[in-house]
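The structure under discussion appears below in the form of C-alpha cells.
Every protein chain of the complex appears in place save one, which is left out.
On to chain A.
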C-alpha cells in the first residue's frame, strides 16, 4: 500500500504530477491511498518517498477528463483523488469511458463536478462583504463557508468584479486577498476574524423587507434557490421568519385597505386639468395628421405601432396611394421607406417625375400583420378596414387636391373607386376621369415587382410599371400646359 501525500486540498497540478508518476510505474488504483493535510499515514503505508522516479512516458487522456478533474478536485469528498485516479487508470484501457452514460465512476465524477459548480455559483451570490477601515484604507472582508474547496478557483471572479476594491474572503480552510493589483491566498480562519457588522447592513435589510410582496408568498421556491444552510451568513436572512409570519396579515391588509379620499395635491391637479377636448371637426391636413393617431375606426390600431399618414407637399400635383404601411413604415411612422418605397423612388426618378411634387400615402393607415416569431408577416387589409380608413384618404385628397392620383395595387384602386374588387390588368394603361375632375391611374404596387422570381417576368413587369409612370408624367406635363 502506497500513501501519497498532497500538500494542497484542491491543486490539480499537484495531483496530476503525482498521478502521472504512479501511472508510469503501473501502480494500480487499489495499491494507493491519498492523504492531505493532517491525515496520518497508516502503520504499514509507505509515503511519498516511495513514489517511483523519474517520470516515464504515460498515455494521453481526453481533454474532457482534465476539465472534469479541475472541478472534481475541489469537491470535499475525501475519495476525490482516488476516484480521479481510478478513472485515469481506466481511461488508459478504455478511451471512450467518459461517453458511457451508464458507468458509475463516470456519473459520480459528473455529479461531483456539478456540485462544485453549484457551490461556486452560490459563493458568487452569497458572499457578503463587511467594510473595515484600517487608517485611511477601506477594506472589505467576508466570511463564507463553502461546502467544497472552491475558494481559489472562484476568487478570480471577485478580482474581476471588485478590481478597484481592497477585499478578503475568509473560509474555514483558506482565505483569499486582493489589494487592487494582486490576488493572494492565505490560511483559513474563523467567523470572528471578520467584522461582526457593517454600516450598510441595516439598509440592506430594509430593502430586503420592502421589496418582498406578501401577496406572492412562495417559501419552497425561495428555499430551493437559497438553501437554508447559507442563511446563517446572510444578514438579510433574519428577516425571513417574521416576513413569512406576517405575510397573510399584510396581504389581507392590502386587500382590505380600500381607496380613501385622494390627497389634496391630487385634487388640486385634477382641478387644474383642462376639460377633455371634444372631438373637433378637422379643418386642415395638419389636424388630420394629428387626429389619425387616435383613430379607432377599425381594430387594426391595437397592434400596429402608430398610424402612418401620408407625406409630401401640402399641394402636391400627384398623389401615390399604396395599400398599407409595412413593417419598417410602421416602426418609423413614415410611408414608403421600406423596399417597396425604394422601388417607387427609383421609378419616379427614372421617368423624370419631380419628387418634390409628389405626395405618397396609403389606403389603410395602420399596419396589418400576423406575428411569426421575430417577424411580422404582412396581411392584406379586408374590405371593412379599407372602408373604415377611406375617411382619412378622403381628407388627404380633399386638402392636398392632387390633379393626378396613382393607385398602386388593387387595394388602393378599390378604395379610390369604392369598388369591392378591381383587376389591375384590365384597368391599367389608361387614365380614368373621376367625378371631381382628378385623373386616376391604376398600376401595380411596387412590392409586386419585388416578388417576381424569374428575371424575364421581372423585366417585363418593370417595363409595364415604367410605362404606367410615363403616362403619369405626361398627364402632369399636360396639366402645366392647360392651367
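One rule holds for everything that comes next: a residue touches a chain if its C-beta (ideal position, glycine included) is under 8 Å from a C-beta of that chain, and two chains touch if they have at least 3 such contacts; residues count from 1.
The definition used in the following text is that contacts and distances are computed from a predicted model.
Visitor: For the complex's missing chain, which UniProt name, "Dihydroorotase", "DNA modification/repair radical SAM protein", "Acetyl-CoA acetyltransferase" or "Alpha-ketoacid dehydrogenase subunit beta"?
Guide: "DNA modification/repair radical SAM protein"
Visitor: Touching the absent chain in the whole complex: find that residue among A:111, A:229, A:266 or A:419.
Guide: A:266
Visitor: Which of A:291, A:332 or A:432 touches the chain that is not shown?
Guide: Of the candidates A:291, A:332 or A:432, A:332 is in touch with the missing chain.
Visitor: Which of A:173, A:208 or A:391 touches the chain that is not shown?
Guide: A:208
Visitor: Using the touch definition up top, pick the residue from A:65, A:81, A:301 or A:392 that touches the left-out chain.
Guide: Here the residue in touch with the unshown chain is A:301.
Visitor: Could you tell me which of A:5, A:20, A:90 or A:128 touches the chain that is not displayed?
Guide: Missing-chain contact among the listed residues: A:128.
Visitor: Mind listing the chain A residues that contact the chain we can't see here?
Guide: Chain A touches the missing chain through residues 101, 121, 124-131, 140, 142, 157, 159-165, 180, 198, 200-204, 206-222, 225-226, 234, 236, 240, 243-245, 247-248, 251, 253-263, 265-266, 269, 293-294, 301-307, 327, 330-333, 369, 371-376.
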